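Left out: one protein chain. Kept in place: all the others.
For reference, chains read A and B in written order, and residue numbers begin at 1 within each chain.
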Amino acid sequence: MVDAALANPALQADEPVLSARKLARYFDVSPPLLNRVIEGTPRQILRAVDGVSFDIQKGRTFSLVGESGCGKSTVARLVVGLYTPTHGELHFEGQNIAGLTRKEMVPVRRKMQMIFQDPFASLNPRWRVVDIIAEPLRFFDITKGEAATQKRVGELLSFVGLSPKDGAKYPHEFSGGQRQRISIARALASNPEFLVCDEPTSALDVSVQAQILNLMKELQRELGLTYLFISHNLAVVYHMSDDVGVMYLGKLVEVAPARTLFARPRHPYTQLLLNTIPDLDMKGLDRAPVAGEVPNPINPPSGCTFHPRCPFANDRCRAEIPQPITLADGAKIACHGVEEGRIPDTV
Amino acid sequence: MTDSTNDIIVTRSLWFRFSDGTRRFFDGDVFYSFKRSPVIMVAFFVTVTYFLLAFLAPWVAPHNTYDVITLNLMDAFKPPAWEAGGDPSYPLGTDDQGRDVLSTIMFGARVSLTVGFLSVLLAMVMGIVLGMVAGYVGGKTDAIIMRIADVQLSFPAILIVLLIDGFTRSVLPRGAHEDLALVVLVLSIGFANWVQFARTVRGSCLVEKNKEYVQAARVIGLHPALIMLRHVLPNVMSPVLVIATISLAIAILTEATLSFLGVGVPPTQPSLGTLIRIGNDFLFSGEWWMTIFPGAALVILVLAVNLLGDWLRDALNPKLR
Partner (left out) sequence: MANQSPNKPLLEVKNLRIEFPTRRGTLTAVDDISFDIMPGEVLGVVGESGAGKSLTGAAVIGLLEPPGRIAAGTISLDGRRIDNLPYEEMRKIRGRKIGAIFQDPLTSLNPLYSVGRQLVETIQTHTDMTDSQARRRAIELLSDVGIPAPERRVEQYPHQFSGGMRQRVVIALALCAEPDLIIADEPTTALDVSIQAQIIALIKRLCRDNGTAVMLVTHDMGVIAETADRVAVMYAGRIAEIGPVRDVIKQAKHPYTHGLMGSIPTIGHDIEKLTQIDGSMPRLTDIPAGCAFNPRCPRAFDKCYVDRPERIAVEKTEVACWLYEKEAVHG
């Protein structure tokens, strides 16, 4: 399994496995033509992802955090090619994969797979587990012959902590955690190097979440996998990630190594997010909750989209869209206040 | 490792799949709700009996009504066996040509069921293909297919059938029409009924295609046609089955209506509708059995099939369980 990951000579050690440059995806959420004509409403464009740039280094975990509707799942779907970018570039191992056709994507897909959020929806209810896991094996022609396929499926099942005998069962016979293991086994079937994990544990109970997170870390160590990890749970992100990107309304507001970001959040939104984590240490602090909610992404606020909720916003924030700046410790922040040095270090 | 791997290979044998499938069926909720409803068991029994009697008619019917040699006009207008003047060898009496009414019903049901079954099959295949394409591809393709469906839905189905039937009649040479009458009937009823299938399949397809197992197949890189066939289709079949059952009843009724109007099956192959029409001419002269019995046979058949359809809809709908 590991050989496949090492067999790419084109990949320089310091070159990122995946890099996104000004990646954007807009959705047309306009009402039907007839309604637009009659009601005189204009087209409505939802900028789900709006100019996002980041790099993911080999063997590391890059996480995207943010609240619902911030576009983090759209980024995941752009990366695996479920959506095509409206503009921007997406380089996988040096090759621009934005806008490739399905056929051109096949060799890329073999190296890049995805784990989904809902273990109850991500497995075809009418297929046996063995066929679910064998699908990529058969499609990519990885195993020669039926016996080899069966053997490999058994190996994959044991690999994720299930019994090879479980292959004969149907998905409904398994618990949520076991299904997520099956989903992981399917994703690993083609020996990928890169896994996109879209909220892989948010539908699971905490004790099962721990099992899946441990499994994912173990797999990363053994197989040298690179993860793009999507989650809204900051504690999970802290546990899993090397680097973290914080998204707000389709934009990356802060990208930094995980330890830096959690120890010293710069962007006011990151500070807000960190402030909302319920405190299991029972310090007895009565935190003042931050006011406001995520605005409608169809009509985002002008300038910095966070300004209506930001305690430090001024006229410049209301007018001008902030560009990311790189700080001395490698953190990238898109905030006028940070640039001007008027955001205090809190938390 | 090897042992357990062999296990899987063994379990994948065809026999295992079959026996396992049967076990899952008899263990399943559908069979359970079937066992619990005596009405449905009766409806099922009635439907199966109809199918058996109809398709085995040449062997089980008391008389072969197509065999002109056995017909005797002397036997015409005999009342049912229990009435005065009845003949025990014609339990439900005879018609104007001396044919045994019970046998004509069996042969008639055969025609009715064949036309109904084939036309539903046609409508189903058309509906599934167009519905899946509309639902999965979306965009303009979807708009075009569904607008055609809407337009067709704004006409009564019987009108569509009459239009297609009339059109083919005028195009085909006279002789050919006799031979092709059944085919034309099946085609026209089938074409008239695809819309409901297409709409349902499109709806389910829209739901299924956004589920993560379909996205997983897309991430693997499967061709869209393959995804539709392997992943989406099996998961949209439940509602299709329900509609198919209910459509069968409707198709049988449509065929009966057309035959009653005289534009359906040729008189040489009478269906239940034809029998009712012929009988209708004699209703006021007192030979009630010629129309009442085929009529009752039609009503019971349609009722049974409809009950089955309704039950299937409830049994397959997890929300109602």
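The criterion applied here is as follows: a contact is a pair of C-beta atoms (placed from the backbone, for glycine too) under 8 Å apart; a residue touches a chain by one contact, two chains touch by 3 or more.
This structure is a prediction, so every number in the text was calculated from the model and none was measured.
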item	value
Chains on display which the left-out chain touches in the complete complex	A
Of A:Leu82, A:Ile277 or A:Ile321, the one touching the omitted chain in the full complex	A:Ile277
Omitted-chain contact residue, chosen from A:Thr149, A:Gln209 or A:Thr226	A:Gln209
Candidate in contact with the missing chain, chosen from A:Ala168, A:Val294 or A:Leu327	A:Val294
Given A:Arg36, A:Lys217, A:Arg264 or A:Arg318, the one touching the chain that is not displayed	A:Lys217
Touching the absent chain when the full complex is considered, from A:Ala121, A:Leu156 or A:Val236	A:Val236
Residue ranges of chain A at the interface with the undisplayed chain	67-68, 175-178, 205-211, 213-214, 217, 232, 234-236, 238-239, 262, 272-282, 287-291, 293-294
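Following the convention adopted for this analysis, only the chains that are shown with their structure count from here on.
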item	value
Distance between chain centroids, defined by C-alpha means - chain A, chain B (Å)	49
Footprint of chain A on chain B - complex, ascending	1, 4-5, 7-9, 11-12, 211-213, 215-223, 231, 234-235
Of chain A, residues touching chain B in the complex	77, 80-82, 102, 105-106, 109, 113-114, 116-118, 121-126, 130, 135-136, 139-140, 146-147, 150-151, 153-155, 158, 163-165, 167-168, 183, 186, 190
